[in-house]
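This report refers to the structure that appears directly beneath it.
A protein chain is absent from this complex, but the other protein chains hold their places.
The block that comes next holds chain A.
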Amino acid sequence: MKTSEDILREEENEEILRVEGLKQYFPIKGGFFGRTVNHVKAVDDITFTVNKGETVSIVGESGCGKSTTGRSILRLEEPTEGKVFFEGKDILAQSKKEMRDMRDDLQIIFQDPYASLNPRMTVKATLMEAMEITGAVPKREREQRVIDLLETVGLQRHQMHRYPHEFSGGQRQRIGIARALSVNPKLIICDEAVSALDVSIQAQVLNLLKKLQREMGLTYLFIAHDLGVVRHISDRIIVMYLGKIVEYGDTKSIFENPQHPYTKALLSAIPVADPRNKSDRIFLRGDIPSPIDPPTGCRFHTRCPFATDLCKTDTPVLENKDPESNAKHEVACHYALDIQSGKHEANYEMRDVRKNIDDESLEALEGQEEERY
């Protein structure tokens, strides 16, 4: 159901970032002359938009291309193909110099708080430098700004003369946030920004990020693998698998009504703090295939319990499968609706596979495997 509030929000929201057909292929050099023998298709033709003031999360297993997407948007890697519009301007078409002018609008917070700060620079030097490079803050205001920023992220002003190694992980992450904020950005890409922190610290940093968003009207592109974190912070979620978007929709819709089998498996992996809850954990089989030579058709078909021959040949399109629902929810699966309605059933038992392994003999399992292929 679309509430009046939702409609209001949608109307107010203007698009700040639009990614169109973004591809990021990394060449693999081989042979004696260093020829390009193949490509790692880290990100393969993805399209999405981010509205002003909202938080969009990209989730997926490691190696699915979520970090690469963030880095490509910032042109930390030059994308192979595609367009990235930021406030209507194509970032990828800008010259180096024009890009430099846009950089203060787009910032990034990194995963590893131990690697994201120069160990030889004090906090003050780090922040001052950020402002100096972009020229975002006039020279005489910079000193005061450093103090303000530290207070904003919850650090003491006297700590500005310290070096990164004198801080804890959470504090360093705050410094990283302060650095990103120092240039007054509009969009911040949080690349696994809380993954390396303790759970209690994670909550602190997430709350800080939310507070800053409210106060400064920031837009976040949040890259994470922890769905609990994502649920807490995001308005919309993009689920990626092997360089492609498999599902895209409002947080509520994704969590309550996941349509893609992969999303379902991901959601079932969120731990629940209840020992009696023996849950409907879905166990996927096998490993994520190589992005060098991804499976044909639907990329998930090698691990999908619902896969049919159609999935092996036809690539599903990312589209809204449920016309009755008003929520913005797109999924790339041939059988999204049929699975939902129970018309299409799984080829094998996927819930609690571990129990099955215990009960049945290994031979039975092997028989099952043969059947599948």
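FYI, a contact is a pair of C-beta atoms (placed from the backbone, for glycine too) under 8 Å apart; a residue touches a chain by one contact, two chains touch by 3 or more; residues count from 1.
The criterion applied here is as follows: contacts and distances are computed from a predicted model.
One subunit of the complex is not drawn; among "Fe-S cluster assembly protein SufD", "cytochrome-c oxidase", "Peptide/nickel transport system permease protein" or "Heme lyase CcmF/NrfE family subunit", its UniProt record names it "Peptide/nickel transport system permease protein". Summary of contacts with the chain left out: across A:Q24, A:S116, A:T219 or A:S234, the touching residue is A:S116. In the complete complex, the residue from A:V84, A:I108, A:A224 or A:L267 that touches the missing chain is A:I108. One of A:R35, A:H161, A:R214 or A:K312 touches the chain omitted from the figure, and that residue is A:H161. If you put the missing chain back, the residues of chain A touching it would be 34, 71, 74, 76, 99-101, 103-104, 106-108, 110-112, 115-120, 122, 129-130, 133-134, 158-159, 161-162, 165-168, 176, 179, 183.
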